[in-house]
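As you look at this complex, bear in mind that one protein chain is not there, while each of the others sits in place.
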Amino acid sequence: MNAPAAPLKAKDFASDQEVRWCPGCGDYAILKGVQKTLADIGTPPENVVFISGIGCSSRFPYYMSTYGFHTIHGRAPAFATGVKLANPELDVWLVTGDGDGLSIGGNHLLHALRRNVNMQIMLFNNEIYGLTKGQYSPTSKIGTRSPSTPMGSLDRPLSPVLFALGANASFVARAVDTQQKHMPGVLQRAHAHQGASFVEIYTNCIVYNDGAFSSFAEKGTAAEGELLLEHGEPMIFGKDSDKGIRMKPGALELEVVQLGVDGIGEDDLLLHDETNRVLAGLLGAMQNPDFPVAVGVLYCEAAEAYESAVYQQVDAARAANGNADFNALLRSGSTWTVGD
Amino acid sequence: MNAPAAPLKAKDFASDQEVRWCPGCGDYAILKGVQKTLADIGTPPENVVFISGIGCSSRFPYYMSTYGFHTIHGRAPAFATGVKLANPELDVWLVTGDGDGLSIGGNHLLHALRRNVNMQIMLFNNEIYGLTKGQYSPTSKIGTRSPSTPMGSLDRPLSPVLFALGANASFVARAVDTQQKHMPGVLQRAHAHQGASFVEIYTNCIVYNDGAFSSFAEKGTAAEGELLLEHGEPMIFGKDSDKGIRMKPGALELEVVQLGVDGIGEDDLLLHDETNRVLAGLLGAMQNPDFPVAVGVLYCEAAEAYESAVYQQVDAARAANGNADFNALLRSGSTWTVGD
Amino acid sequence: MVTSTATQLEPIGAPRDEVESVVVRFAGDSGDGMQLTGSQFTLATALAGNDLATFPDFPAEIRAPIGTTFGVSAFQINFGARKIATAGDAPDVLVAMNPAALKVNLGDVKTGGTVIVDSGTFTARNLKKAGFDADPLADDSLDGFQVLQIDISKLTTEAVKEHGVSNKEALRSKNMWTLGLIYWLYDRDRDPTVNWLRAKFGKLPNIAEANVAALNAGHIFGETAELPVGMRGFTVRQAEISPGLYRAVTGAEALAWGLAAGAKLADLRMVLASYPITPASNLLHILAGMKQFDIVTFQAEDEIAAVGAAIGASFAGSLGVTSSSGPGVALKGEAIGLAISTELPLIIVNSQRAGPSTGLPTKTEQSDLFQSVYGRNADAPLVVLASSSPSNCFDIGIEAVRLATKYMTPVILLSDGYMSNASEPWLIPDFDSIAPFPVQFAETDQAGEDGFMPFTRDATTLARPWAKPGTPGLEHRIGGIEKQDGSGNISYDADNHQRMTDLRAAKINGIAKDIPELSVEQGNENGKLAVVGWGSTYGPISRAVGNMRDDGYDVSHVHLHHIWPMPQNTGELLAGFDQVLVPEMNNGQLVKVLRAEYLTPAQALNKVNGQPFKISEIEDAIKGCLDGQSGEAK
Partner (left out) sequence: MVTSTATQLEPIGAPRDEVESVVVRFAGDSGDGMQLTGSQFTLATALAGNDLATFPDFPAEIRAPIGTTFGVSAFQINFGARKIATAGDAPDVLVAMNPAALKVNLGDVKTGGTVIVDSGTFTARNLKKAGFDADPLADDSLDGFQVLQIDISKLTTEAVKEHGVSNKEALRSKNMWTLGLIYWLYDRDRDPTVNWLRAKFGKLPNIAEANVAALNAGHIFGETAELPVGMRGFTVRQAEISPGLYRAVTGAEALAWGLAAGAKLADLRMVLASYPITPASNLLHILAGMKQFDIVTFQAEDEIAAVGAAIGASFAGSLGVTSSSGPGVALKGEAIGLAISTELPLIIVNSQRAGPSTGLPTKTEQSDLFQSVYGRNADAPLVVLASSSPSNCFDIGIEAVRLATKYMTPVILLSDGYMSNASEPWLIPDFDSIAPFPVQFAETDQAGEDGFMPFTRDATTLARPWAKPGTPGLEHRIGGIEKQDGSGNISYDADNHQRMTDLRAAKINGIAKDIPELSVEQGNENGKLAVVGWGSTYGPISRAVGNMRDDGYDVSHVHLHHIWPMPQNTGELLAGFDQVLVPEMNNGQLVKVLRAEYLTPAQALNKVNGQPFKISEIEDAIKGCLDGQSGEAK
């Protein structure tokens, strides 16, 4: 008889490989958060597969005690899709970076999202290419000086969550490396969702882009710099919970308001509605310093996972055609006999 | 002395090559519309470059009397970016299809849009792969039966305009093959815009997807099926101009209203505001039969073109470093002399 | 109605002449139904007991304006009382349904051959569309051919009148009228076609009967009309064909079935991930219709995603397959390197087409051998196989699965546009008689003290174990960075990289021991000249060597199905010949590999015009090698 398995702990998901990120890299915290999430979820490690592209962030699978595939630059969503098509039962987690996922890999990310392949996609956004030593990335702010842009970068950055919404993603969320309490909840939601769950995770590259998110991702700045989203709850933030977000009257825009000033109360604030894609777009576009940065689940829409639809067709074909018989297949259509 | 040049005519932009689309293909109408637009604009043909990928639509450059480059599948935005980097003075038009631009080429389109390279990008959307004989495309509706999806396609389609908005595009518009009067105006706006102007053009593939847009793109259906956008104008449509679009009270959603019913008048309708990205998203998402399909300029935001910023840096470097002197370059840094 | 460039007429119902083999080409507008006509004729011919080979030739444009030369569609069949190796060099009979079809195809017809034209289509307008300055039926353009001008359009319209179909529908039966005439010409049985028409148009009985009437009318025309001199019915004796149940099969079909069969024999689910491209899309289309065989097909966003998904599927324990043509395979190179580095099974099918770049997508070529053997960064060995004929695709499909799974390696399988679309009769194998080779996945108890070691190796095959995610205890991580021999952990160790490079090469080279030795297909084991082929040149080489041997030339035919690694005895076998000639539909690729590997002074015979070799071209080259040489045998 099976003894009841001991509940899994975060360290059950740590592999024996030495973690080789730079000391102080934000990716360490994400690793911890993910290991905790998996323990909380309780999936047996053998059913979990981590798939990544190339980049500092994409070293992630080596540090997990699960199955893992460190593939090639930008293509992880394609590999992950293949894994799910081969075996929809596997619990697939994808790790990518802002370069891996949005520069070379933008197209695969786009298509994994729109197809709604059931997996968790974590995009570690440090707004820089870490592994190749600090070139700017598609999420770097205009004017970023880097080895390839000594006079400052010129391209308009992408917002990963707005990109995902434009890609028709069914689940879009945000988390922050330093917020260990918050992250596992978001990741659990991502895991629970049927389909491609996109989670942008801000992470600090201490070597090439230190402090990129300091205006909201640090202990001292989080309360004022960040808006924690909860479905159905009013959008309140600030150290003293004294600020809120509402629709600017008469306009299709958000605005920050001070609670208690000009007679504004909680009732005037927007309630978060995860199911409204337009609201998600408005929230995703909020940036410091004018707005708090929205974290949590921005958007979540019930939808069918791609691979389950695929297997419904396989099952239907089986039901319609009976068991696969090769001899019958080869003899289908016109045949003729040549006598002895 | 130069004689004043005769004004250009549409046929001045037609090449001597026989047009080889299927008889009845929507692309013929677009060709006409583009030739007319160029004549109206009056750019000399030698300054115009048409660049395309691969697909029926991508044969387009051969039929123009301008410079043209029929490149490889999906990569036209990259080639076009190179052309603009080499010579920002050229007037670059890009032709792509829903497969070329959104399947294999999604990433390049994404980056050309976010970088805001100054060109006109026309995506001929017939919701099918024409050239390879009828497979479904990323814009095909779920359930599309095609040679590669005999039981119906399963992937959620992309909306080209929503994709472009998510890509941080600065100009997003829509036109329809059959609407020859409307198209040149949209294309002229695209041309006037500094940066990457994205225009989705619905086109009928008579062979593999005939009638895909019949609910709004035909003479009899356009009035009811379509909303013609004009900046600052109220959103009215219908054969009798008796319907309109407004924000659903108390929600972040659009709704169709009947003018004159329940006391609804023009003042209750939304005025189109090209500069509001969120509104553009709402409009871009409208679909038949519940909503009219929005055509015209959905979004337009003033922004700097990528290549002009690039050349500002080149000029600044020149100004700071004086004329390029190779002998000085080779002798920069530490040198030493070995005597005779 | 029937006129002829020859003046004398033969009496009606003249006795039939016996011929050994015939090449017929049906050509018409894309809308004229030439492919259907061809496949019905093929079936009737197979039922008549002839051996045969066919080749359809589609226009490059989807639907070119009616009547233009670039809208011409053709179907060629070669059939006979002897073994038929190719679809034939030059047609004995050309059927041209309109001026454009005549314009495009006349140049290929054998001197003195027969040209049947639908004179009803030779209007001024159509002549102009086809680019004729003058009516070729009216001037001397057709001198030297047996010409049969028949107003098929009119005769068909009359023949179907009673079935109440529209004029447009009536004209659609023109192809059946023509088929009826050709059936008469070669004494074929109409019944299967009649049955097929009635089944096909089950819900439109008047259309069905109109077509049947047209077929019969064409046949009767042959029996009764006054035909020109020499133009009488023929018989073609049955060929000596192994007894058994046959079907016609195209390369694309046989390949789909072979791969599916291989997966079944390996006891694996197949995941085909592909992106459409001419002429490779057929494989995707066929497999998309075979879901009941535990086949999942996936139209990816591009070729890189396709190969990535296929590798992902293999990682997860299925058979990952991806398919494309040259330009698409070029995009897969980086990912194939990952499959090589991670040592996962993977099959990459390349239906080659004419290049470089977009090239001539609908024309054939076999110019991706270099890309297959050498076309990746770094030292990245894998297996390359090439099928030699439509039906051989079935066997090569199975062989690809066998090697990929047994050796944990990517396999490139080379087909080509010609082979994919061409069809030939196939003695249907008994699936149950094919020996299965089920994959043994690693099991939980294979994990040692330090966990599972994914890069240990089987002593014989050097293959690493294949561990399926989901299996407890075998959790492991792989990737494209160099791996420690054994543990598979990342290793930057210099000597380990050397060892792994050597192991990867040794594993692939070792496969040479597991494939059949190279033998001669025809001729002696040594001698004056070996003609070495690969891929779809099999047919023309085989026939050319046969003909030349009949003429007394000392020439042998050698064919490679395993391009990399090559059979162990390849160098030795070739060393037994004074000369080695390598005909290829490229600018010389296998010839370079043979020279590099064995220092064989092999000579190239190259053809890159988008068309298969003609038998005569190879015969001429053989003569070029051997004539003027001294010695008893030529």
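Going by the order they are written in, the chains are A, B and C; count residues from 1 in each one.
The rule we apply is simple: a contact is a pair of C-beta atoms (placed from the backbone, for glycine too) under 8 Å apart; a residue touches a chain by one contact, two chains touch by 3 or more.
Model, not experiment: these values are computed from the prediction.
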Among shown chains, those touching the left-out chain: A, B, C
Candidate in contact with the missing chain, chosen from A:14, A:41 or A:131: A:131
Listed residues C:214, C:330 or C:560, member touching the removed chain: C:330
Absent-chain contact - pick from C:141, C:358 or C:616: C:358
Residue touching the undisplayed chain, where the options are A:20, A:239 or A:331: A:20
Residue ranges of subunit B at the interface with the undisplayed chain: 15-17, 44-47, 49-51, 54, 61-62, 64-72, 75, 77-83, 85-87, 89-90, 107-108, 110-111, 310-311, 313-314, 317-318, 320-324, 326-327, 329-331, 333-340
Residues from subunit A at the interface with the omitted partner, ascending: 20, 22-23, 54, 56, 72-74, 103-104, 106, 129-133, 135-136, 138, 147-151, 207
Residue numbers in subunit C that touch the chain omitted from display: 60, 70, 304, 325-331, 333-334, 337-338, 340-342, 354-360, 362-363, 365, 367-368, 370-371, 373-380, 479-482, 492, 494-495, 497-498, 501-502, 504-505, 586-587, 589, 592-593, 595-597, 599, 601, 607-611
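Definition applied: only the chains that are shown with their structure count from here on.
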Subunit A and subunit B, separation of their C-alpha mean positions in angstrom: 29
Whole-Å gap separating subunit A and subunit C, where each centre is the average of the chain's CA atoms: 45
Residue list for subunit C, restricted to those that touch at least two other chains: 291, 301-302
Residues within subunit A bordering two or more other chains: 107, 110-111, 310, 313, 316-317
